[in-house]
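Heads up, this is only part of the complex; the chains shown haven't been moved.
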Amino acid sequence: MSKGRVCLAYSGGLDTSTILKYLCLEGYTVVACAIDVGQEENWDEVKEKALAVGAERMIVRDCQKEFVEEIVWRAVQCNAIYEDRYLLGTSLARPVLARELVKVAKEFNCEYLSHGCTGKGNDQVRFELAWHALAPGIKIIAPWRDSAFIAKFQGRADLLEYARVNNIPVSSTPKAPWSMDENLVHLEDPNAAPPKNMWKMTVDPLDAPDKPYHFSIDFEKGIPVKVTTEDGKVATESVELYKLLNKIGHDNGLKSRGCYDTPAGTILRLAHIDLEGLTLDSKVRELRDTFVTTAWSRQLYNGMYFSPEREFTEKSVIAAQDGVNGTVKLMAYKGNAYTVGRSSETSNLYSEEDASMDSLDTFSPLDTTGFIAIQAIRLKKYGEAKIASGNSLI
Amino acid sequence: MSKGRVCLAYSGGLDTSTILKYLCLEGYTVVACAIDVGQEENWDEVKEKALAVGAERMIVRDCQKEFVEEIVWRAVQCNAIYEDRYLLGTSLARPVLARELVKVAKEFNCEYLSHGCTGKGNDQVRFELAWHALAPGIKIIAPWRDSAFIAKFQGRADLLEYARVNNIPVSSTPKAPWSMDENLVHLEDPNAAPPKNMWKMTVDPLDAPDKPYHFSIDFEKGIPVKVTTEDGKVATESVELYKLLNKIGHDNGLKSRGCYDTPAGTILRLAHIDLEGLTLDSKVRELRDTFVTTAWSRQLYNGMYFSPEREFTEKSVIAAQDGVNGTVKLMAYKGNAYTVGRSSETSNLYSEEDASMDSLDTFSPLDTTGFIAIQAIRLKKYGEAKIASGNSLI
Amino acid sequence: MSKGRVCLAYSGGLDTSTILKYLCLEGYTVVACAIDVGQEENWDEVKEKALAVGAERMIVRDCQKEFVEEIVWRAVQCNAIYEDRYLLGTSLARPVLARELVKVAKEFNCEYLSHGCTGKGNDQVRFELAWHALAPGIKIIAPWRDSAFIAKFQGRADLLEYARVNNIPVSSTPKAPWSMDENLVHLEDPNAAPPKNMWKMTVDPLDAPDKPYHFSIDFEKGIPVKVTTEDGKVATESVELYKLLNKIGHDNGLKSRGCYDTPAGTILRLAHIDLEGLTLDSKVRELRDTFVTTAWSRQLYNGMYFSPEREFTEKSVIAAQDGVNGTVKLMAYKGNAYTVGRSSETSNLYSEEDASMDSLDTFSPLDTTGFIAIQAIRLKKYGEAKIASGNSLI
């Protein structure tokens, strides 16, 4: 009799194939499940392999559209970034993966969820926190934190030997980005220059074309709705648009800081920030930058997507974007993207003849004297106190 | 009899020469003063011109070292940035200029300070707020906010005609960055691509060398103390070091976002952020990023350098940097800089074998189960409440 | 011929009566306007006086309901407070006053708005910033910043003499709270104990009853919807409810910190905070407290109610309150209110048997070991680094 039904996040790689076989041999019935969030993958091969290893069935779900529209567009809207460097790559996909796995588990009456994340990183935390929120009471099998499993598989050699013994096909297919198994790109030695092949999604900047590539992005409420390129490509559907930007970034050697591969994310962040400079009120921006962007980014990084605080924060992400409409013209060149023009019809916050203090029409220069005088009251006292205490500012 | 003694911030350009003459004709005695904060300038010519136009004397002061060490290094230490784009270029120099002008005014018994900033921008605000703090009670002449002056000079033609009549030599010498008169580089039409000559300090990325240029920066307590290049240049003195980085950036087409020219600033920000990733505690970083960096940047942008809040904030800027020691290896290439290696001997926060959750030595993977369970208590309640209210998260 | 039509914020007091007469004599046609936001006032007398002094007409509008429901309830929802002491009394009423005055000005074709605020405080700023947003382009007459007016009226004696000469009836009617003319209660000598009669809305705590008074407040989404008292009073309509709490506060000597008179505000803040302790997620609360409460309070204090940032912030104020439902039982006694019980049916975040880490059912105590171990990784490194650098923490 089966010990129970397990829905396993399955990638087709050596790790999850081993886990699949292990669970079967332990007496579980396993529903293998893979989610397409844009990674390059031969799903037929993955399916075949899962069944060969012993899965009761193998489910593949395409969640690209909800991934882009529910999560990635929020990241774009708030210029999400973690520690000034990381555009949150795998963290962004995790909630969509976690949710679809719960759906599949429910559909096929699985009382267990399982994943192949290592016992040492954040990905396991993200998966499991999401699962606890999505399906309170669900039982989780985390083999890489199970003493017996860890004892059995102490290195890659053990996995390969197990595969050999159990007829698990081993094709060292390199996993594409956002694969469920992919971890953050992690430099083993932070002092070593990244090898050329470290960037999977982009060509090396040195190999990128010698000519800039021009294109433009239209935004509505902070969301990209259209990409138009110099060679006549146009994309308006969300996934297609995102992939087109990934291709532009790839071809021109773009990457985000810190050796992470997020070409479309890098371009969109640049373009969106520059459009906000044209359309977003400065005080709203100050509040949004200080509180909302940082909070949302940390929530995603820490696996807190399905949480009261992310739900609360996201309302502010969206609320700030009503006026962020317009077009940004860009060029990509040798590992970099440059904004070469911005325009917006829907905002009057900033315009060529009417920006902040630069127009004689809306105020008198003499007003500035009063503006300075009022602010200076406090500063004069500060200067005087410094003099009085023998710590003159000069 | 003289109406009084004025210390005028003088650049040698058409505007401040006009103001100098105007003040003289109005009956003031004028001490012209220029501050060298790194701009390319022929100070002898400026001197000669000031005297020719009518200044009682012309004072030139070299404040490069204090500019770099007192202000620029603080910006580097806190990764200062304004609205995600602007590395604060002219805002950073303003306090040093303002303070030196007050010193000169005192030295030469001037009861007035004057500047040539337009009546519409932030530069006038920054100058005057600093002056009020530095010399409470000082009197300020801001010609571009004076009704009579404005009425007289309604356009460049009026200035040129005035120069002709009054024998003011007009050499359209383009001012280098950080000139006292320079404003932020301002795209008149934000939808137009910046012309090639917009970047004064950098070559166009398209014209930059086809080969990457490697160099490294050593930091102590978050301050760059040494730059070493692939072709054997070494700089350790602050101003020399900064100029070497400017040259590397210039030659390789680097600029900061938004078409501003701050090549050294761009490189240093990249390198410093990456070194902090290796050496700064994540919780200190979170507090510093959210509160200190944003506050200090806004204070500088808003002309609040000489203020209680900047003094207060700066203590935190410095306090966070005790462990930010190490070397960052970089390469510059075609408009971009890339970190290609980092190392630090003084920090144990992060190391190849011992980073965060990645080492079996410092904790058991099983601990993660408890870590997740405790955090999940709240999330389970959240999920249950959603189900109970008919808004299931799935 | 009239110089133009002015809508004047009129209180019936000496200052605004003088301004009314002065504007008439200057050749303006004046529509006097008073707004009832809860102050004790004989509006018939005010009306009569305005007409006697020379107003074309005197408009009185009752804005109590919108004041309480649009503004005061927001303050309650976010526990608004300024500098830990000031419950924002007059700042809260300003936006409602400003908006109604603009409406009246438009209705009676006034091209000018005028107020009697002194030239030295924040109230003038709040009024005028609101007017500029509500009616861009409107012209404002601020007599207390007009050189001629100031020169003419240098002290109360001048006002009284002018009243005598111009037959302005002078009844030194003390203005009740939220009168348009009332300023913040301002201790002339901060070292002097406040006189007993300083608290207009409350009895002196020493004179309050010797017996506690019990009552309860029901909240829905953070808004008080019902007050029930020990002696059978029940209020559910917003203004009535607020006045009942004011009376309870008054009778029992309650006041907010710093000698300000806001009895209902003090009670509601206490009760709401305690209900949030029972119903608001701790992480949402942390974000709300740090960012939203402080931002909203400052915006109101600084007269920025009609601004993009207040509109933006207020969405978060409301978003946090969905689950803040329940009943708080209180007692008022001798200048203080005490929460003596709380209950909520709609929240499961906290319950007698199931709060945070206090229930064996939702997690195993052993989980805590892992929770601590993961957090301790970083702290151990910190402790080790301290030892290594000779600064042991012990």
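We just call them A, B and C in the order they show up, numbering each chain from 1.
Just so we're on the same page, a residue touches a chain if its C-beta (ideal position, glycine included) is under 8 Å from a C-beta of that chain, and two chains touch if they have at least 3 such contacts.
The structure displayed is predicted, hence computed values, not measured ones.
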item: Number of copies constituting the complete assembly, 3 shown; value: 4
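Basically, only the chains that are shown with their structure count from here on.
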item: Between chain A and its twin chain C, rotation from the CA superposition, multiple of 5 degrees; value: 180
item: Mean-CA-position distance for chain B and chain A (Å); value: 31
item: Averaged-CA centre spacing for the pair chain C and chain B, given as whole angstrom; value: 41
item: Multi-partner residues of chain B (each touching 2 or more other chains); value: 282, 357, 366, 368-369, 371, 375-376, 378, 380-382, 384
item: In the complex, chain B residues that touch chain C; value: 281-283, 323, 347-349, 354, 356-357, 362-364, 366-371, 373-378, 380-382, 384-385, 388
item: In the complex with chain A, residue positions of chain B that touch it; value: 79, 83-85, 99, 102-103, 106, 119-122, 124-125, 128-129, 132-137, 142, 144-145, 147, 150, 188-194, 205-206, 210, 212, 257-259, 270, 273-274, 276-278, 282, 285-286, 289-291, 294, 298, 304, 306-308, 329, 333-336, 338-343, 350, 352, 357-360, 365-366, 368-369, 371-372, 375-376, 378-384, 387, 393-394
item: Touch list for chain A against partner chain C, complex; value: 281, 283-284, 286-288, 290-291, 295, 304, 307-309, 312-313, 315-316, 319-320
